[in-house]
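Below are the structure tokens for one structure; questions will follow.
Removed: one protein chain of the complex. Kept in place: all other protein chains.
Chain nomenclature is as follows: A, B and C, assigned in order of appearance, with residue numbering initiated at 1 for each chain independently.
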Amino acid sequence: MAILVDERTRVLVQGITGRQGQLHTELMLRYGTKVVAGVAPGRGGSRVHGVPVYDSVAEAVEEHPEVNASVVFVPARFAPDAVYEAVDAGLPLIVVITEGVPAHETLKMVAYARGRGAVVVGPNSPGVISPGRCKVGIMPGELFKPGRIGVVSRSGTLTYEVAARLAAAGLGVSTAVGIGGDLVTGLSFWDAYQLFNLDEETDAVVLVGEIGGTKEEEFARMYARGRGKPVVAYIAGRTAPPGRRMGHAGAVAFGATGTYESKVRALEGAGVPVAGGLGELPQLVKRALEEAG
Amino acid sequence: MAILVDERTRVLVQGITGRQGQLHTELMLRYGTKVVAGVAPGRGGSRVHGVPVYDSVAEAVEEHPEVNASVVFVPARFAPDAVYEAVDAGLPLIVVITEGVPAHETLKMVAYARGRGAVVVGPNSPGVISPGRCKVGIMPGELFKPGRIGVVSRSGTLTYEVAARLAAAGLGVSTAVGIGGDLVTGLSFWDAYQLFNLDEETDAVVLVGEIGGTKEEEFARMYARGRGKPVVAYIAGRTAPPGRRMGHAGAVAFGATGTYESKVRALEGAGVPVAGGLGELPQLVKRALEEAG
Amino acid sequence: MILLEFEAKRILEEYGIPCEKSVLIGEGDADRAGELVSSLRPPYVVKAQVRAWGRGRAGLVRFAGSVDEAVSIARGMLGSSFAGERVRYVMVSERVRPLRELYVSMMLGGSPPGVLLLASEAGGAGVEEAGGALVLRVDPHAGLRGYAVRRVAKHLGVPAESIAPILEGMYRALWDYSLTLLELNPLAETEGGLVAVDRKAVADEDSGNPRLAEFIARYEEELGELQREARRWGFAAVPLEGDVAVVGNGAGLTMATLDAVAEAGGRPGLFLDLGGGAAAERVKAALLLALRQPNVRRVLVNIVGGITRCDEVARGLVEALREAGAPGVRLAVRLSGFMEEEGRRILEGAGIRAFATLEEAVREVVG
Partner (left out) sequence: MILLEFEAKRILEEYGIPCEKSVLIGEGDADRAGELVSSLRPPYVVKAQVRAWGRGRAGLVRFAGSVDEAVSIARGMLGSSFAGERVRYVMVSERVRPLRELYVSMMLGGSPPGVLLLASEAGGAGVEEAGGALVLRVDPHAGLRGYAVRRVAKHLGVPAESIAPILEGMYRALWDYSLTLLELNPLAETEGGLVAVDRKAVADEDSGNPRLAEFIARYEEELGELQREARRWGFAAVPLEGDVAVVGNGAGLTMATLDAVAEAGGRPGLFLDLGGGAAAERVKAALLLALRQPNVRRVLVNIVGGITRCDEVARGLVEALREAGAPGVRLAVRLSGFMEEEGRRILEGAGIRAFATLEEAVREVVG
């Protein structure tokens, strides 16, 4: 099963002829992902690593009606357009790798997608991977071992680090979802958690948060109301100074909003153990699994 | 069963303290409709014909979680606001009686409602009635006899006329839906037809159209692709001059768009018999029922 | 409200959509017409500014090679009549020679409702028959996205860069001016790029949009006494050519009544929709208004009571007749629904025959 992507996922790459698009099409194919079509306006008819390219999503989907996910590599300026195009073509899952999409644009495009039943992961996401089955994104597949832990994260490389540490502790991953490092993203922690809750192949969930915004607090509020499978968290940025953007557009704490303390208080208050450091995380996961029986 | 409204419908009246709101709250109650709450900003705490009034839909729904439909009587200027409020409160059915809502506003509010799974009937609708069970609107209930014919119409009084003629011919109505006389409305002919198709208590559908817009043509296009229960149509405005607004905001033919001929051609081309006059309609319905067996 | 062509052109130009050079000649500009046209380069197209469709076939779009010819045609058009409208303005344009005539329009419609974008390679008079138009539904929350523009460009065989500003301008104008239809036909492909050489626009009168004020004012100048009075009472009135005034409550019902009259061989002379819940006073006003129309010799009143009370209607009719007398006018009334019996009694007490069915009433008034 896993969540969002698996063996049945058939991927369309939007912006397939760009540098990133080409590179990751190759890497996804090599991982075993079924990349069946690409889109690049004005480049229809060509091929990238054997994948046929179309001028529009509508044309690609007409030729490849099996497409059920899209991954967006187009530049920030054109990324919203790509998402609307994918939604209008009826695609149910759209993974946006692009960084630098204006937050207000994201707000509108996510509302649009949700209203039409489409899930947007990202923007500024490393993608989604169900280890050994399907990777729709840019993460190094070899760091992810198959298993029964769900991972949901605002970060890219930190997710790889976490996956590697879980693997080293004998814990594999059912699916790892990078919801994206922006202030506004499509999929929320809670959305991903709900999917993991329904997934028979996931036993516990690792939430990798960071300072800035209120995503972790929102998750904690929802989790406190009706928790399901056990969750263990790690929050990056404990020692980051307030008011400074720590790399990600969403990683800034202002006043009392988005601080490390606020997030830890909310999560622990809701019953989510928070690891003091990355090293503690695998133990916490194991303990949670034991407690859940 | 019927469609949209029945014995289980619990109604909220938005704009209950206005002249129309008060009058029709009384008439709906008299018909047997379960009107359980009303809204009028600043008038919370009062009662209209025994129905408690609240300042906001949120408050009304908190006190009356059983509410599952709203009927909007507020003036055109405030009607979109009322619809957004009802959608945001999670109501699944919103019947807008108000006339004169700007078409572009309707476009946006309908898109909003659809994206959140809410059905908007109208604006400029006489409402929805499932004879003998529930009336959410302003139609004279006594003209509608219970039965197995679905009626969907752009008109108010013309619908009553049609219902009376059906009754005189021994044909009752399962549900009659006034989709509204504006150019842009929430529920389309096709939406209503799909509901009738799923309704075990409807055997055939009468479509009452009129000149202007492309609603009948759109229905015909969809019906031609995959027809279900038999449909018989009547189109008003055969002799209306082009370019003139015939009462309804939507009832204007321009050039080749929205003409009587265009609609009849589309409907007949799709296999929908169109009555030459109102008098023919009941016979056509009976014939359609016989042919359907 | 259908806009006049020059009004639509002004809107398009405001959004930077390329249009041909033109001048407008009003009824008061007859003396300056030559001077105005001289500012343009020949040859010319002279177009009567009317709201109705089909002016081309009626000879109201003509070509002229010289200033004098253009002015002479324009003078001939001014003051003439087309489909019940007086020609108050004439537009003289520089004639554009298109390589191809394309068609692009946007209108509100569709299910779910949105902005329907239509594009066709076969613009000009033939577009309605041609078929094969591209139809895209633009969702109001998505807006006109780049991919839609690219699809239109591909369909029309023009570069996306050249059609993009036109489509974007049209889309913004549609929202800014509350237009329910904006049509460029033809959109001419020329050596110098795309030019919108003819256009139609329809605005939503219910919008309350202040940008329409100038256009509404011009429209209202054209209204006759009938429509002014109707507006005041909140009736919908449309003057027609025949002698039977059709008065009903509700737009659909009144249209159906009109059709029934015509079907029975009568000639409708007035469409008058009372709207919902008409009280005696308004009914009286409506009947008096109908009786005042010089062409009206028969009146058919068709009421299906619901909100409207038949007894109120009857009272209003009786009062109107008492006031107007209406000698030589044949009146038939059909009452049905709420308070029908009481209404019929009132009418019969005043010597007016009331019918229970539309068919009977039509026979009475037409026969």
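The rule is simple: a residue touches a chain if its C-beta (ideal position, glycine included) is under 8 Å from a C-beta of that chain, and two chains touch if they have at least 3 such contacts.
Keep in mind that this is a model prediction, so the values were computed, not measured.
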Partner chains on view for the chain not depicted: A, B
Residue of B:G115, B:G156 or B:G209 in touch with the missing chain, whole complex considered: B:G115
Option from A:D6, A:E26, A:E59 or A:E161 whose C-beta touches the chain left out: A:E161
Residue of B:P41, B:P75, B:P92 or B:G172 touching the missing chain in the full complex: B:P41
For chain B, the residues touching the chain missing from this view: 41, 55-58, 78, 81-82, 84-85, 87-88, 108, 111-112, 115
Sites on chain A contacted by the missing partner chain, in the whole complex: 23, 76-77, 100-104, 106-108, 110-112, 114-115, 126, 138-140, 142-143, 153-161, 164, 181, 183-186, 188-191, 208, 210-211, 213-215, 218, 222, 234, 236-249, 251-252, 254-257, 276-279
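The working rule: only the chains that are shown with their structure count from here on.
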Innermost chain, taking as reference the mean of every protein Cα atom displayed: B
Distance from the mean Cα position of chain B to that of chain A, given in whole angstrom: 43
Shared interface positions of chain C, touching two or more other chains: 139, 141
Residues within chain A bordering two or more other chains: 111-112, 115
